[in-house]
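Only one protein chain is missing; all other protein chains are in place.
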Amino acid sequence: MKNTFGTSLSISIFGESHGEAVGLLLDGLAPGIPVDEDYIRAQLSLRRPAGRISTARQEPDPFRILSGVYEGHTTGTPVCIMIPNTQTRSKDYAATRFLARPGHADYTAWCKYHGFEDFRGGGHFSGRITAALVAGGAIALTALAQKGIRVGTHIRSCAGIRDRDFGDLAADIEALAHMPFAVLDAEAGARMLTRLEQIAEEGDSAGGVLETAVIGMPAGVGEPWFDTVEGLLSHALFSIPAVKGVQFGEGFDMADDLGSRFNDPFRLDGERIVTATNHNGGINGGITNGMPLLIRLAVKPTPSIYKTQDTVDLQTHEEAQLSIHGRHDPAIIHRARVVADSVTALVLYDLLAGRYGTDHFCKGEA
Amino acid sequence: MKNTFGTSLSISIFGESHGEAVGLLLDGLAPGIPVDEDYIRAQLSLRRPAGRISTARQEPDPFRILSGVYEGHTTGTPVCIMIPNTQTRSKDYAATRFLARPGHADYTAWCKYHGFEDFRGGGHFSGRITAALVAGGAIALTALAQKGIRVGTHIRSCAGIRDRDFGDLAADIEALAHMPFAVLDAEAGARMLTRLEQIAEEGDSAGGVLETAVIGMPAGVGEPWFDTVEGLLSHALFSIPAVKGVQFGEGFDMADDLGSRFNDPFRLDGERIVTATNHNGGINGGITNGMPLLIRLAVKPTPSIYKTQDTVDLQTHEEAQLSIHGRHDPAIIHRARVVADSVTALVLYDLLAGRYGTDHFCKGEA
Amino acid sequence: MKNTFGTSLSISIFGESHGEAVGLLLDGLAPGIPVDEDYIRAQLSLRRPAGRISTARQEPDPFRILSGVYEGHTTGTPVCIMIPNTQTRSKDYAATRFLARPGHADYTAWCKYHGFEDFRGGGHFSGRITAALVAGGAIALTALAQKGIRVGTHIRSCAGIRDRDFGDLAADIEALAHMPFAVLDAEAGARMLTRLEQIAEEGDSAGGVLETAVIGMPAGVGEPWFDTVEGLLSHALFSIPAVKGVQFGEGFDMADDLGSRFNDPFRLDGERIVTATNHNGGINGGITNGMPLLIRLAVKPTPSIYKTQDTVDLQTHEEAQLSIHGRHDPAIIHRARVVADSVTALVLYDLLAGRYGTDHFCKGEA
Partner (left out) sequence: MKNTFGTSLSISIFGESHGEAVGLLLDGLAPGIPVDEDYIRAQLSLRRPAGRISTARQEPDPFRILSGVYEGHTTGTPVCIMIPNTQTRSKDYAATRFLARPGHADYTAWCKYHGFEDFRGGGHFSGRITAALVAGGAIALTALAQKGIRVGTHIRSCAGIRDRDFGDLAADIEALAHMPFAVLDAEAGARMLTRLEQIAEEGDSAGGVLETAVIGMPAGVGEPWFDTVEGLLSHALFSIPAVKGVQFGEGFDMADDLGSRFNDPFRLDGERIVTATNHNGGINGGITNGMPLLIRLAVKPTPSIYKTQDTVDLQTHEEAQLSIHGRHDPAIIHRARVVADSVTALVLYDLLAGRYGTDHFCKGEA
C-alpha cells in the first residue's frame, strides 16, 4: 500500500496543501516525448477555480520541472514536477484544528497518522495535490496523442441537470479540450452554473457524474485477472477526491436488464473488426477491444459546506458543532474533469508501455 | 500488469476452464491461521450452480492444498490451492472456435494472445477460475473473523427486482452465510428466481447488483493516494467476470444530490467516534473510518445467451452468425456473491497485514 | 516482501520438501513460446543428485504443467508447474525436530513462523524447491535462445580446486549444456570429484564459486537506480540456497587495483561498438553494454555435515548437541549450477519483456 501507482510507469504523488510544495514523480516515461510547458500551463488552468462557484484561492500554479526533461524532451529518467505553494493562509484552519469535518479525511487521518499529519487545508488529502497530477498528465496526454489516442471528459450531469450524450467522439473530445466548463450542451451547462450559484448561496454543495471517452486505443491491452483495464483505471480514478463510484460502458444501467440487449455484436468496418454497439465501453474480459473506452465517475457533493454540522472534538473527545469559514468550492466536478483526463492518460500510458515496451512512446533519436 | 494482486498478501490466479486445473497462490498469509477444509468446501458449494437457473456442469470442486498448510494451520509460506478440472467437454466449443462470442473475451483474447490462447470454455477467462478465489478467500475470511471482521453479500437487485436494504448488519451477514440464494427478503428472492427461470426459457440472461457489507474494520486503514480502500477493492473486484461498476456507500446516488445530505456527521457512541449516517460507506479520504464498509457491484447480464447473434469469424475474417449451445448460466449473480465475499476478504487481509505487520493474523505459537 | 520476483515476468515459488508438491508460477510469459517437456526433463536431470557426492534421494521429478500451456506452446496466461513429492521419509527429521541445525534456516524459520513451519526436510527452505525453478527456467532459456541469447555456468572452483577460465564463450556454453559435472577442464573436474569424495567420507562438506556467462544480450537493458542488471540478478540469485556472494565481471578482484586497468576501452568490431576487455562483465551504470554478462556466485559449503555440532533445543531452550543422519549432499555446487542458469534466464526474460514489451518472445500467430 502506497502513494505510488503503476508498473511500467510509476506515478508517485507528494505534498501538502499548506506545506512547501505539491508534486509528482513519473518514472518510466520514454525518452524523447516532447514537453510543452505552455500545454501544461493550459491544462493547469482548466483545473483552476473560476467564478462564483469556486474557491477564491487563485494560484497561478507555477510548476517547475526538477528532473528528467532536457532540451524540451523527456530524457527517459524520472520526471519530478514541483508546484510550490504560495498563497497559504493557514490561520483559517487553526481554530478548527481538532473538529473533524464531516465527509472529509480529518478523522481518518487522525486515526492513521496519530496527530502527526499536517492538517492545514486538508494537508496531503487536499484537492490541491491534483494539480501535480494534471501537470504530469499533460505529458502522458501528449504521448498518447502521438499515437492517435485522445481523451476527453464531460460533465454528464451536475446538480441534477443532464448534459447531452457523447455523439461524434472525435469532435466532442476536441471541443472539450478548450472548454472551461466541460458541458457539451451549452444550454445545459448554463443551467448547471445557475443552479450551482444558487447552491453556493445556500451554503451547500453539489456533485455530479463525469464521463470520460478515449478513442484510438488498440485492441488487446489489459490482463484477464486483477490488472484488467477496468481494475487499473478504477484503482487510480478512486484517488480523485470525492469519487465514490466508477463504471464502464453502461455499468449500473446494464445490471437490471437483459443479456440480449448488451452483448455488442461484432461486425466488420472495412478490414477492422468492430462492435455494432458499445455498451461494454470498449472492454471485454478486462481487455480493450479497439472500441472507444467509456468511463463514468460518481463525484459526491464536496463535503465543505457552510451549514453548521455535528462533529466530535478529536482532542477533548467531546461532541461539538462545526461551522466552516474560509475558502471552499461549492462544487469541484468542473475542476475534476481535467484530473480525470490526466489520471486516465497516465494509466493508459502505463498499460501501453507495459504492452509494447518502454520505448513505445519514444520519437526516435534526439 | 499481471495476474497477481496485493502487496502484503500476494494473490495469484492460474488455470484454464478445460485445462488440467485452476488454482490460486496466496503468498503472505500469516503462520497459524486455521485451515478448515470443510469450511472451504461449504464456501465452494455456494459458488456451485444449482437448479434450472444454472449450467448443468456440476463439479464437486475437489480442491487440493499443495503447500503452505501443515497440521491444520497455515505455515506462513505460500499456499497453493489446486482445483483439478474433471468434467471438461471440450468438443462443445470446437465447432465455434473462431466465432467470437459477443460480450465475451474471445476477440480480445485473440488480439492479446495471437491465437495461442486455450479457447476451450473461455479458457483463462472462465468464471470457473473464481472457484480458486473462493477456496483461498475462505482462509482470508477465517483470519478476518478471528479479528471480529465479518463480510457478507446479498443480491440487492436482480432482473429488475429489489431485495430489502441491509438492516442489522451483524444479523444479516450471519443469515447470508448459509443462504444458497443470497436475498434477505425471501419473497423478493422467490420472485427473482421465477423471473430468472422465465428469462432462461427465453434463451436470454440477466444481471443485477451485489451489495457487500463488512463490519468490524478498524479506522485508519488505507492510503490517501492510489492505494485508497476504494481503489484497492475496486481494482480486485473488477476481475470478477461481468462486473462493470463498483461504488462505495451511496455512490452514484450521491452524485446528483446536495452535500448537506451526505456528510455523515460525527458523534460519540460511548467512547467510540462514529458517524450518524454512513452514506460514504465507511471510507473518508480513501481510509476506513471504523463504520461498516458498503460496496455495490454492477453485474452485467451473462453474455452467453441462446439467441442467434451477429459476429465475425476470426480466422476467415468474415461476418457470421453464432448460435450457442452447450452449458451456460442464464445468470451468475447468485454464484458471484461468494466470489465478492472472497475477493473483498483477500483485499482486506492485504490491507490489514500491511498496516499491522505480517503476523497480525497469527494465533500465537503452534 | 514476498516469495515473488519480477515485474514483467512474475516468478512465484511454493512448496515444502516433504509436503504434497513443490512448484512455480510464471506470470508474464509471452504467448507462443515452445514448451518442450523433454528439454525440461533434461534440465531437471542436471539438478538431480548423482554418485557418491550427492544425497541418496533420487526422485525422477515428474513435473506436471497445470496451466498456461496448450498444444505445446505457452498461451500467454500464467504457467503453473507442479512437481509432486513422492519419496519423502519424514521420520528422518522428527527426532531432531527442535534441534536447530547450525548454518540452516531452522532457527530463523522458528523465529519467523513461530513453530507453524513445516520443518520436515527443511520445508520451504529446502533445496528441493529449486527443481521448480529449473523446470520454469527451461522455458525462459528456450525463449532466450530464440533471440540468440545463451546462458551457461561452470564450477569455477570447488573445494579449493580451480577450473580453467572461460575461453570461447559460445563453445564453452554449448559444452556445458550437456555436462553433468560442469567443469570445463576435465582434469580439474576429476580432481574436484576425488576431493569431494574425500570430504564426504570425513563427514564434512564443500562449497565453491560458480561463474555464469550470458552471450547475445542487447545493449541498453536495465535501469540506472535500483533496477540495475546487477541489482536484479543478485536479488534473485541470492535465493539459491548457500549463495553468500554475488559479483559481476572481476568484482572483488577489481577492488584493490587501479582504474587504468579495468576501464574496458571501447572500440569497433565492424559496425558494432564493443569493449576491448570485459572486466565490468557486460554492465556499465547498471545497464547492459552488449558484451557478455559475467556473474560469479560464492556458494558456501553445504551446512549439513555429519560431525557432531553444538546447538540449542528450541523447545526446551537448553544447549544441546546435534548429530545429523539421513540424506544430505556433501556438496551442492554441481547441482546449483543449473539453478543459476535458470534463475539468470528468468531474470533476463523479465528485463527483456519489460524493455521490449510483453510479446517480445512470441513466435507469431499460432
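Which chain is which? They are A, B and C, in the order written, and residues in each are numbered from 1.
Definition applied: a contact is a pair of C-beta atoms (placed from the backbone, for glycine too) under 8 Å apart; a residue touches a chain by one contact, two chains touch by 3 or more.
Please read these numbers as outputs of a predicted model, since none were measured by experiment.
Considering the complete complex, the chain that is not shown touches A, B, C. Among A:Gly15, A:Gly121 or A:Pro303, the one in contact with the hidden chain is A:Gly15. Contact with the chain not shown here comes from a single listed residue; of A:Glu117, A:Glu230 or A:Asp264, that residue is A:Glu117. Here the missing chain is touched by one residue of C:Val79, C:Leu144, C:Leu232 or C:Ala345, and it is C:Leu232. In the full complex, the hidden chain is touched by chain A at residues 1-4, 10, 12-16, 19-23, 25, 27-28, 31-32, 64-68, 70, 73-80, 82, 112-118, 123-124, 358-359, 362, 364-366. Counting over the whole complex, chain C has residues 1-5, 7-8, 11, 13, 100, 102-105, 107-109, 111-112, 124-125, 129, 157-160, 199, 204-209, 218-228, 230-232, 234-239, 241, 243-252, 254-268, 271, 273, 275-276, 280-281, 283-290, 296, 298-305, 307, 309-312, 314, 317-319, 350-351, 354-355 touching the chain that is not drawn.
Looking at chain B, the residues touching the absent chain are 7-8, 77, 224, 354-360.
The rule we apply is simple: only the chains that are shown with their structure count from here on.
When the CA atoms of chain A are superposed on those of chain C, the rotation angle is 180 degrees to the nearest 5. Distance between chain B and chain C, defined via averaged C-alpha coordinates, is recorded as 38 Å.
For the pair chain A and chain C, the distance between mean C-alpha positions equals 45 Å. Each of the following residues of chain B touches two or more other chains: 1-4, 13, 112, 124.
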